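A selection of the complex's chains, in situ.
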Amino acid sequence: MLNVTARQELLSRIADTISIVVEEARFDFSENGLNVRVVDPSHVAMVKLDVDAVAFETWEVEEAMVGLEMKKLKELISLGGADDIISMTYDGKGDVLMNLGKIDRSSRPLDNNTLNPPNLPNLDLPCSVTIRGSELAQAFRAARQVGDLVTLSIDQEKFTIHVSGPNDSVTVVYGHDELQGITCESPAKSQYSLTYLVPLGKVFSSIESVTIAFGENFPLAMDFTFSDGSGSVKYFLAPRVEQEGY
Amino acid sequence: MLNVTARQELLSRIADTISIVVEEARFDFSENGLNVRVVDPSHVAMVKLDVDAVAFETWEVEEAMVGLEMKKLKELISLGGADDIISMTYDGKGDVLMNLGKIDRSSRPLDNNTLNPPNLPNLDLPCSVTIRGSELAQAFRAARQVGDLVTLSIDQEKFTIHVSGPNDSVTVVYGHDELQGITCESPAKSQYSLTYLVPLGKVFSSIESVTIAFGENFPLAMDFTFSDGSGSVKYFLAPRVEQEGY
């Protein structure tokens, strides 16, 4: 049994975050909150999104797993403003009922057997920096202007975002003092695809602190919270290891 | 002889309303005001628009019928702001002269023989509701997200807008108390195409009261006024009767 209501703004943030990676997702509701784990079709990027029940306006939930199309959720969201209340009701079988103002939308949920939330890697990443989300979004956007493959490098003193194109390069260097935090046991450098990173910009633009952790040829992990910490997101991205013979 | 001036905002509303149904229209000017009757090429939707002379800034008119392309009128409108004054002059032959600020545009009117204003149905529709235009526009937009064919149903207690898609449905129910008015002799239900209804949203968004009248497999009639009642619009839409064997 599921009966929850949320401000449009919260659902919008959830749908936008998941949409970075997938079109369809299984929403796992439990007594304590909502958990979503998704991986993109190429198995390069993953998102783990957890929202505590307190972030919602009302929360009456026994365990429920609901497969939803992000497009349909966004369609309903598009009908309202940030402060409008959206409800979602599901009795475990049949349709998911959503409401916004006078509008009731009934959707057959996706077959959960076709939605396989990934196992998330348990990573111990040696380096991390904490930075304002809008700064990171701008840097990724600048980097994308000259190429697709970004090199992140870090040591105890600075964090560097760098892309080289055939005739151009973009470099963004954040010194120790320009970051909200930096931790680095030993210098590291790794490459990632901006095709996956740039779409994060829309979500990042209103996030005060994003923590980026990575290591030499390790996956990248980005963490941030929203709704006063009751929502949290972990984003994983596989490294682009340049192989010999390529 | 025709010599009228109007605020850009009024002409914009007139052009937008007519454009819902046609690209070309005959504007019938008389001593008392402007009358336009148009039917879409499929003969499914009609608009009857009447604007009293008082809605215009100046009005010097002997009878005149002027065939205009909505695109040209909108082009001139697009050059000005809401408060700019646009004039239209026509001596019954030759070109129509329009002016906005320093700009004079001369257009050869369309041949009135190719423009045949339809005869409008004289309908006695058994049921009607009155509702805020922006609410109706939102409901049509929500309905369009799941299908094209909307079912309107009504009884003395409520007015319902419903669409079923293959996996989704949208239902909007307005109870007696949530409407500005409801009249219904006997319950009725009828289907209409949202392809025709959704474009009305642009016009409806600023209309305080729209009256929708319909009946079982009858055409739909929508009435609203603008410019403090000196402009009035009647929109007709044929029902989509599901035929046996389909």
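The first chain written gets the first letter, and so on, giving A and B; residue counts start at 1 in each chain.
We take it that a contact is a pair of C-beta atoms (placed from the backbone, for glycine too) under 8 Å apart; a residue touches a chain by one contact, two chains touch by 3 or more.
This one's a predicted model, so the numbers in the text were calculated from it and none came from an experiment.
Asks: Since every chain here shares one sequence and 2 of them are in place, how many copies does the full complex have in this file?
Replies: 3
We adopt the following convention: only the chains that are shown with their structure count from here on.
Asks: In steps of 5 degrees, what rotation angle do you get fitting chain A onto chain B on the CA atoms?
Replies: Rotating chain A by 120 degrees superposes it on chain B.
Asks: Let me have the rounded angstrom distance from the C-alpha centre of chain A over to the C-alpha centre of chain B, please.
Replies: From the centre of chain A to the centre of chain B is 45 Å.
Asks: For the complex, which residues does chain B have touching chain A?
Replies: Those residues of chain B that touch chain A are 135, 138-139, 141-142, 145-146, 167-174, 178.
Asks: Which residues, counting only chain A, touch chain B once they are in their complex?
Replies: Residues of chain A touching chain B: 72, 75-76, 79, 101-108.
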